[in-house]
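Missing here: one protein chain of the complex. Every other protein chain is in place.
Per-chain numbering from 1; labels A and B assigned in written order.
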Amino acid sequence: MKKRRAYSAAAVLSVGALALSACSSGNGGGGGSSNPSGGSTTAASTAKVQTITVGTAADSVGPAPAVAGAKKGGTAIDLEPAGINHLDPAEAYVNQEQVIGQLFSRQLTNYKIDPTTGKTTLVGDLATDTGTSSDGGKTWTFHLKDGLKWQDGTAITSDQVKYGIERLFSSFETAGPQYLQQWLTGQSDFRKVYGGPQGGKSLPDSVLATPDDKTIVFHFKTPHADAPYAMALSGSGPILKAKDTGPKYDTAPFSDGPYVVSSYKPGKALELTRNKYWDAKTDPIRGAFPDKWDIQLGVEQPGLTQRLEQQSGSDKDAVSLVQSADPTQMSVLAASQYKSRLESNYQPFVDVFNINVSRIKNVKVRQAIIYAFPMQQVQTALGGPQQGELGTNLIGPTVSGFKPSDPYGKLTKPLGDPEKAKELLKEAGVKNLHLSFAYSNSGQRWANVATTLKNSFAKAGITLDAKAIDPTAYYTLIGKTNNPYDLYRTGWGSDWPNASTVIPPTQDGRLVADDDPNYSHLNDPKVNSEIDRISKITDLTQQAAEWQTLAETIMKTDAPEIPYLYDKYYNVYGDGLGGISYNSAYGTINPNTIYVK
Amino acid sequence: MTSPSKAAAESAGSLTLDPEGGNPDSGQKRAAELVGRSPRQLAWIRFKRDKVGMLCAVVVAGFVLIAIFAPLIVKLYGQNAYSLYGQDDGLLNAYGLPIKPNGGIDGTHWFGIEPHLGRDVFALLIYGIRTSLGVALCVTILSVLLGVTVGLVQGYIGGRTDYFVGRASDLMMSFPQQLFFIAFTPVILSLFVKPGDNEPTYLRFTALVLVQFVLGWMSLGRLVRAQVLSLREREYIEAAKLSGASSSRIIRKELLPNLWTTILVQSTLLVPVNVTAEAGLSFLGVGMQQPTPDWGLMFQDAAANYQSDLTYMFFPGIAMVIFVVAFNLLGDSVRDALDPKTIR
Partner (left out) sequence: MLRFLTRRVLGAAVILVLISLVTYLLFFALPSDPALLSCGKNCTPSNIAQIHKNLGLDKPIIVQWWDYLIGIFGGRHLPLGNCPAPCFGLSFNNQTPVWALLKDRYPTTLSLAIGGSFIFLVVGVGLGLVSAWKQGSVFDRAASSVSLLGQSVQIYFIGPLAIYLLSYKLGWLNRGQDPSWGAHPGSSLTGLVLPCLVMSVIFWSNYSRQTRSLMVEQLSEEHVRTARAKGMGSRYVFLRYALRGAMGPIITIFGIDLGSVFGGAIITEATFGLHGLGNLAVSAVTQQDLPLEMGVMLIGATSIVIFNIIVDACYALIDPRIRLA
């Protein structure tokens, strides 16, 4: 999953969650907040579902598709509410790190986005295509393009890619995705097998081979049909050994993308200027129109949104790649003057309330809770409909195979169905149900939600004890398998648009452990065996459909979570920018088509 | 940063400390001989003559009464501080903002309703006084008790005790205050509540009182110490000592009565400092939590929504200004009444 960058103080994202989504004010900025917010179902939904397809070798040929009216030059400004934790591509897991990282690092594959239609295709980035598999999906071969160079002119070769992959095993690379490491070693504790290239040791050819300068072959322990997607993760690219500064790489990466890091002040500013050795002809993804990216970090909300609204001075060339508008600004942005420069689209995050299955064992009770849950009021308490749409599926709309499903009729009764809940509780023989609800007290939003929930659950005869947890301790506490809470919120986003990065990590009962993302502790043998079966399917379309079916079944028969919101990106950008498009795999604005007018 | 009113409290002390400032008691004593009234009576007479002081005393008393009778007032008013009127009665638009102009002010909700949750602002404000004033009073009482005790002990015993206690208070004074508050409120909370247990409101209240109290007693302690040091050398104390009075008697009967001026003035000035500090903590997100009504939380909410609902900000804002002005002026009047030498 991909984490969403939380906004400043509150932030503290840990464990995978979609950060606390919000806000903060921990920092005093005011009860501000950020991310998802909800709204009523009547809200005009401008978001469109984008199906991401896997492209061909022809799609992978550079240069990037032309953008109408685009011209080179100028400085584009990106306003980010928080700092960037990692510039080292191997450490990038938050969508902010991934999307900004695209500007100075390249991967084997990546997402090519058509600026006019928004059609998103996975294509070869450094590789000539999205890879060819053999050995039943266990072996994957990639060929590098010609003319690829580092920022000092050194040619990019396959052994550098191998070094980059080996470097993922290093002791200091702890924050990034671990798919490749685990697939190559077949171990979750992969450092036991191989501890990184620092000691001069290398992965054997039987695991990762470079038969020639242009070819790299991955030998996974089990079949992985979505390997092409895994190669789009930020860490799946080359590292030049001579420029590898170890942990320091995290603040000063060496570029093979269109821009180089010319200055970086953590938490404050990142400046990217052109890399003269980058060749547009090799790159099907990046248009790289502006001469410079001025990335301003730690711009607090709601000031960030207000700057974009006012677009005074250089702010007319500003955009926030990652951050949605502050919920307090929704009414302002409704004015018609902003319509022409507003972007609204789904993000890969689904917000859920976990029901702790190890405490609430009776499925009828869990279903009663789902019925009683006041989706729309929670959405309203969080801000407005623009930032998140009511959703009832464990898999979000950006994931392939997504089909709307609503087994509990939540969308027809978004305020909750207390009668139905009472009925189910009666059937279950439960009286005076007390639920303990844990929330992170990062600013007012979740406290507001708690107040709202308390009110609505009372109507179904359920007493809610809301327990505020300090934001820094939230994930530590709810991450414990023996935690004393019945209900707590987390968020989850796909790492790539396949539910293989959603359902197995969050629903596989064999993984339940402290800090594991299966926060509801569901352990249903039927679900577990389904996960094993579907993971082996090599046809991605079929796999996607099966994940969707499984997700529906889980909701119907196990009811371990209450999915309630599909997060959206919703914000304005400056008039001085053109070619705005959206990357639905990351849930961010796509910087690669942006130009300064 | 320190809130300026804090510096005010400290500097007010330095006035009395001024070597040339004279001893508050001597003037009063002489006056007492002439007219035959006790210093306390004199002070009261002076205070009654001070119109501003009386007005402020009335305002302050008003705030205290409102805090005490909040439930009654709210009952008469007809709206409470916890119901989500905005959501339940459809007074909020899709953005969670009051539909009616001026923050939703109308005949039912006199001060409007808050954005998003839609609780009644008037009721929140009334109940908010309870929280803010409650925390501030507790902090003040504790700080004064400890400050006076420490100051007395330091000044009276002197020597090594004085030295070490003095260095301890130096240490406390060197902590950056706000940073200390935001960093250690969670720590204090976690000491009381086992992670995962429910956190009752009174605990957060206690934690807030404690964290402010820890850094709140030193300035008064220093003032008291300095006064005791100078009083200790007076003849009448010497005389009491020679006549065999016990230490506790000397402290109670000879020293304390001479410290009342400082203690009273300082306590009056400390209350508004603590009220604003408490609100600041809640504003920064480490103070009281929803749904407890609290001024700081109202500021936090209002500061986030000022662009779309400016009205909301004025209620806690103006209430706070009136409150602090009244207390500051009252402090000045109390000082004038007790210590006529200081002309303002």
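In the analysis below, contacts are C-beta pairs under 8 Å (C-beta built on N, C-alpha and C of every residue); 3 or more make two chains touch, one makes a residue touch a chain.
Computed from a prediction, not measured in an experiment: that's the story for all the values here.
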Which listed residue, A:Pro65, A:Gly124 or A:Gly176, touches the chain dropped from view? A:Gly176
Touching the hidden chain in the complete assembly: which of A:Arg191, A:Lys459 or A:Lys597 does that? A:Arg191
Can you say which of A:Leu477, A:Ile503 or A:Leu550 touches the chain missing from this structure? A:Leu477
The one of B:Gln212, B:Thr276, B:Thr292 or B:Ser333 in touch with the missing chain is B:Thr276
Spell out, residue by residue, where the missing chain touches chain B. 1-5, 7-8, 10-11, 14-15, 18-21, 167, 170-171, 173-180, 182-184, 186-187, 190-191, 195, 272, 276, 279-280, 283-284, 299-300, 302-303, 306-307, 310, 313, 316-317, 320-321, 324-325, 328-329, 342-344
Residues belonging to chain A that touch the chain removed from view: 1, 3, 8-16, 24, 26-30, 83-86, 93-94, 171-172, 174-178, 188-189, 191-192, 246-248, 250-251, 265-268, 298-300, 303, 306-307, 310, 312, 470-473, 475-477, 479, 505, 513-517
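Throughout what follows, only the chains that are shown with their structure count from here on.
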Help me check something: in the complex, which residues belonging to chain A touch chain B? 9-10, 24-33, 39-40, 42-43, 302, 306, 326-332, 334, 377, 380-381, 383-385, 436, 438, 441-444, 447-448, 450-452, 455, 465, 467-470, 472-473, 476-477, 480, 483-485
Contact set on chain B toward chain A in their complex: 84, 87-88, 92-97, 115-117, 182, 186, 189-190, 195-199, 283-286, 289-291, 297, 300-301, 303-308
